[in-house]
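All protein chains but one are shown in place.
Labels for the chains are A and B, by order of writing; each one numbers its residues from 1.
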Amino acid sequence: MRQRSLIAITAALAAGALTLTACGSRDSGDKKDSGDGGGTTVVIGVDAPLTGDLSAMGLGIKNSADLAAKNANKQNLVKGVTFKTEALDDQAQPSAGQQNASKFVSEKEVLGVVGPLNSSVAESMQKVFDDAKLVQVSPANTGPALTQGQDWQTKKVRGYKSYFRTATTDAIQGPFAAQYVFNEAKKKKVFVIDDKKTYGSGLAATFTDEFKKLGGKVVGTEHINPDAKDFSAVATKVKNSGAQVVYYGGEYPQAGPLSKQIKAAGAKIPLVGGDGIKDDTFMKLAGSEATGDLATSVGAPVEDLPSAKQFVADYKAGGYKEEYSAYGGYAYDSAWAIIEAVKKVVDDNGGKLPDDARAKITEAMQGVSFDGVTGKVSFDEFGDATNKQLTVYAVKNGAWVPVKSGTYSG
Amino acid sequence: MNELPQQLVNGLLLGSMYGLVAIGYTMVYGIVQLINFAHGEIFMTGAFGALTVWLWLPGGTSMWLALPLMIVGAIIVAVAIAVGAERFAYRPLRTAPRLAPLITAIGLSLALQQAVWAWYPEAKSARTFPQIPGGPFEIGNVTIQTGDIFLVLAAPISMAILAYFVMKTRTGRGMQATAQDPDTAKLMGVNTDRIIVIAFALGAAFAAVGAVAYGLKYGEINFRMGFILGLKAFTAAVLGGIGNIYGAMIGGVVLGVAETLATAYIADIPGMDKFGSQSWADVWAFVLLILVLLFRPQGLLGERVADRA
């Protein structure tokens, strides 16, 4: 009797768990396109955090890539080829990202991957994709080392031929923020905080470097644990340091509470961050005192670009539940770059996909050039976007408002 | 540079919250020797219970009116889930080997997390929690946030109620008896099944109060909030001496203060600046735990392990 009931309970629990996973995969799983062109199907993999704290950005990426595939099918851009997307959830974890990468590599129809969001995840995926010559275009990675090697400050070496991105790097973003904070906001004393992840610590380092060069003073540094919610001890330190501004290298799930707790501790100073905090969730978490907080983000505000009008309209018409968020336009362009590369390869091969399609597409990616949502899309010799725009946003009335924009033309 | 009083208050507040959740671990362990790993998730469901009540109330309801209702809502949800878990998951396993209920607890913890993730509206990322209006209180150069006022009041009051209940009421004494020796207590006419249910319910109620405090303090709740906090609260319970309700509170406060002071001061020790940031605070907290357990394996206020077996 006891044994029997134990089994029953276990079974019930297992059944429950299975139902739950089924629910989960319905949300995060692939959306199969109904448009069947009768020809070849090319799958564009999407890897992003679809659940968890960063899902707001991840889901925007997934939906936008999906929109690109649908538009390509609608226009019948590549004759005889139907595009589909398959989205996998990396939960912002490098380990999960690598598993997803292996999965994409093992699926023959996958000829390109959009993603990931996090630079740390990208690090774990690059080699897997490069070995399989499967092209990867990230809409959001900003870590300079991903394209220019670990020693990018002294000697730029491209590590992986299959890695491309449409986002601007932190090598430009961090200094741009430093210039803005020092020259325009006239803050000379900064307290630098990061989350010890690839993206956060890298961004904080490029910011600190330029801020010091300009003559600013770093009055304190602190590293926080991304799992933590209580930053009161750090906030008290910030208050007592006499800093005029806080720079945070990290993402909005921590930046929001951090900003809130710093202000609550009595230090009414702005928090400045990078593209990782430029999401509307930041304001939800940081509360009303966030007004005046700043974020730099890569690219011009999507709403300002004439090319983006169509995207915004299509996205609305597409009926996606989530916002396109900070990287929607870039994800669309990333997916579109893959589509353009596929088109070139198919056209060169007399309307058919060649056997070594993956290698050919990776090669073709280098020469891709088109007018995308975010402006002209093409890649330099490192796989970085040639279009390098940045914008400083400030929180005003509970929304991010662009206050300054810049173009890198080095 | 005199931030010590403020940092102590920060630690005390954080610790009180750990303590409120730790009570649940310690009571259940004291009576059925089960480490209820799902307790962190019961804490989490309490927070969502409170949020549900808030969303139910018409917009613009005064926080002073809403807060008691939210606490009641949190307690109802948390207690219902805890009692349900006891009835359907743990009771059938009461005579099974120790490992079975432990694994069940872990499974239950995952199931609860995923259930909230999947079915609570928009719970896939953090949800904002209503806040008490008004500015912070300043006492000398120490600032106490409005959101923390609730914690400042709730923690000692809950503790006093618990102490009264356990020491003075019939059920409380039955609880002590069951904790000392379940078989003898049963022979003396104590309804041990009922006592166990009450222990689960009480633990959940305190976790629910802690959950409301969490929401008010941080302004957001999410489906994973119970995991780390549950782990910390469990550590607090062990630190204070698992099975001892005062130990849970003391352990929570010690842990909270230790984390805060580690963040604030370790970096000032020459040569330790690498190990002083907030990301190392957990490491120092666990170093403290190991040290305490080395010299007092029973925890700060715990009974000797030999008495237990």
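We adopt the following convention: a residue touches a chain if its C-beta (ideal position, glycine included) is under 8 Å from a C-beta of that chain, and two chains touch if they have at least 3 such contacts.
Everything that follows uses one rule, which is that contacts and distances are computed from a predicted model.
Per the UniProt record, the chain missing from the shown structure is "Tat pathway signal sequence domain protein", taken from the list "Nitrate reductase-like protein NarX", "Electron transfer flavoprotein subunit alpha/FixB family protein", "Phosphoribosylformylglycinamidine synthase subunit PurL" or "Tat pathway signal sequence domain protein".
Note on the undisplayed chain: of the listed residues A:Gln310, A:Asn349 or A:Ser369, the one touching it is A:Gln310.
Summary of contacts with the chain left out: across A:Asn76, A:Ser369 or A:Thr407, the touching residue is A:Thr407.
Across the interface with the omitted chain, chain A contributes residues 4-5, 8-9, 11-12, 15-16, 19, 23, 172, 175-176, 179, 183-184, 209-210, 213-215, 300, 304-306, 309-310, 312-314, 316-317, 319, 321, 375, 388, 390, 404-410. Contact residues of chain B toward the unshown chain are 84, 88, 92, 115, 118-122, 183, 186, 191-193.
Throughout what follows, only the chains that are shown with their structure count from here on.
Mean C-alpha position of chain A lies 36 Å from that of chain B.
Chain A contributes residues 2, 5-6, 9, 13, 16-17, 20-21, 23-24, 51-53, 55-56, 195-196, 221-225, 227-234, 236-237, 239-240, 253, 256-257, 260, 264-266, 281, 284-285, 287 to its touches with chain B in the complex. Interface of chain B with chain A (complex): residues 1, 3, 6-7, 10-11, 13-14, 88-89, 92-93, 95-96, 100, 104, 107-108, 110-111, 114-115, 117-119, 124-126, 128, 131, 136, 143, 145, 217-220, 222, 224-225, 228, 259-261, 263-264, 277-282.
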